[in-house]
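Beneath this line is the structure, given in structure tokens, with notes to follow.
Left out: one protein chain. Kept in place: all the others.
Every chain is named by a letter (A and B) in the order it is written, and numbering of its residues begins at 1.
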């Protein structure tokens, strides 16, 4: 008997919990038909809603999640360069006219005496994300010896041996190690150094070896990318790029923006619009950034095409930072002595930077934007309530209808006000 | 006297502000016990709550902030390769059977005549993020001279000297610079070029130098990473990797997934499951991406292990883009003439890409998710209110209880309705 009573008790308790669970509390509101407050409320709503939908969702793609690109790049340079008439490239280059440079780089009446192909001017022959094409060089044949330092080096000129002591850090940028002796070089007396001799003479312009035809070289850039989150793989060599197309096409911003073969003259013009500066880059070197940008929206299409842009990175402003060069050496043995040909290589360092952003619809960012948006919409209620209670004629009435002062109710008869 | 009155006034004003500050306005609601509306409301709540907790928080780790990896990679290749019997590698390789290739690459009855170690086949000897292992090469000994261009070059074949003019951009992909003369080469007449001579003959398969044993080489990859935000440093050479372990272990996906030493045959099989294609890669070269993925969850453990994957990047589809090669030269002086040995190096370019994502609990993303989630939950109220006012039998009653029409109140007696 008691078991049945207990069961019935538990069932009743369960039923009342279920009733509580299956109930719904809705807020009680007061509806005010007033053009003034209605306008304030609706305008605030429309402003917030258009911001949320128009800016956050549509413009900023708040309904998408994003992924960045993972990329592999390989390059291949084609073109033959050659050395011509022994040139004297003058020193005050910045004052020369455009015609001087066009003449300097023209291929008329050249007597070629040395040809250079990729195995000669691409140094190192194989690099990742980057390629250096030598366009000019200074060559000096050297052996280990003692010889005078170059006059232009800081504190290299001396009167007698005592000037060779206490050089401190001055000798850090010299060609070799000071020996403490002062010797004659041409009509000056310089400090004798232990070094590869003779030292490189940067002012001996007769030895400049400007490589002709570099502007006609081409770079073939192959770029494979992947957006991991979306499992999408793309490449810049498109399916319709047949062998014959690739053998003849050349990249052009408007006419052929997807050909992956870039002619140096064209991309240098894009990176450096000033013609004289472009030619100076061939003589002094330069750093060019080639950017491959993949901005994809996978909600509308599975295709995506890259966009190429070219920017010069070495500054033209100060002396220090313009141009690009480095030194390397070819080594031989002559009569069992180690001989090296030191090259000061000026050229174009191309750095290839691949970046990109892909967006695709995803429920989480959409819901976060909607949830935060709902939070924002309550600002319109806050604003309308503020106007209602402070800026209307009937504000006292509204306040009495809206806010029930519980303490005043308690002061009155309890049972009278119980239904409020 | 007036001071005391002022003080009392200010104190009263302060007291009333404090009273206002210490008050709390709670919304007045109407509780409806209806199974229909209760169900709609609770089901909407449960759906939204399970989405927020189950998907946003748990699955998408909405309570974590994330950090990307900063990494340093060094590589070391080990293995001896050698050249054997002068091979003739035939040209129609794609039609050959697997057995042809296994024979070609077998090490039986080889007469080695030249050994190559890392200083010979890793070019350049030291690179960051990348390593090239030469597996096949074409060697041509050359000096600067004038000689016939190769027959297969576009427009290289001529009948007489006039064919050598107006070549336009056709000569861009030649080996050298056209001289304007037509000369005999074998039984053809080709345009004479100024170039490194003789030109490389890509069809002279007798000169192919397939390097044996490359598949047995190993790459030791050392990878140190850091998640800056979380100040966590990790490396792929684990503490229990002793010297003796590292001398004998080899990476295997299942049996030894953390050994940082990779045998080329194994990782090539993973990147290129087709056996014939794998052998073709040894002959024509290939680009392999080695990915080291660090996905870490620092809420449960401070440890994190990397995952390696291997992918072939050069396509097999078109002729243009398959394989990988570049040219370099060793230079000598013979009788004071510059001689170079031009190598067309085919091989495996490995690119090492390190990426990763680490998550760790953080209060801000958790609070943003919760805050936006609370905004989302109000959708269940909107839905239930809609059902209440439009889809129930008693909707008119509910509307009258829920919404007090202020204008109707004003039309009635002011004082009668003042307590509503």
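Heads up, the rule we're going with is that contacts are C-beta pairs under 8 Å (C-beta built on N, C-alpha and C of every residue); 3 or more make two chains touch, one makes a residue touch a chain.
Computed from a predicted model, the values in this text were never measured in an experiment.
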Shown chains touched by the chain that is not drawn here: A, B
Touching the absent chain when the full complex is considered, from A:53, A:167 or A:404: A:404
Touch with the omitted chain, as defined above, among B:170, B:270 or B:404: B:404
Candidate in contact with the missing chain, chosen from B:38, B:79 or B:148: B:79
Touch criterion as defined above, residue of B:27, B:95, B:165 or B:186 at the omitted chain: B:27
For chain A, residues in touch with the removed chain: 25, 27-35, 37-39, 41-42, 51-52, 55-56, 60, 62, 123-124, 127, 129-130, 132, 144, 154, 169, 171-177, 194-196, 287, 289, 313-315, 318-321, 324, 326-329, 331-333, 340, 342-343, 345, 349, 351, 353, 355, 368-369, 371-376, 378-379, 381, 384-385, 388, 398, 401-407, 409-410, 414, 418-420
Chain B residues that touch the omitted chain in the full complex: 19, 21-33, 70, 72, 74, 76, 78-80, 82, 112, 114-115, 117-120, 124-128, 216, 218, 222, 224, 228, 235, 237, 241-243, 246-248, 330, 332, 334, 363-364, 367-375, 394, 397-398, 400-401, 403-404, 417, 420
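Note that only the chains that are shown with their structure count from here on.
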Rounded Å distance, chain A centre to chain B centre (Cα mean): 17
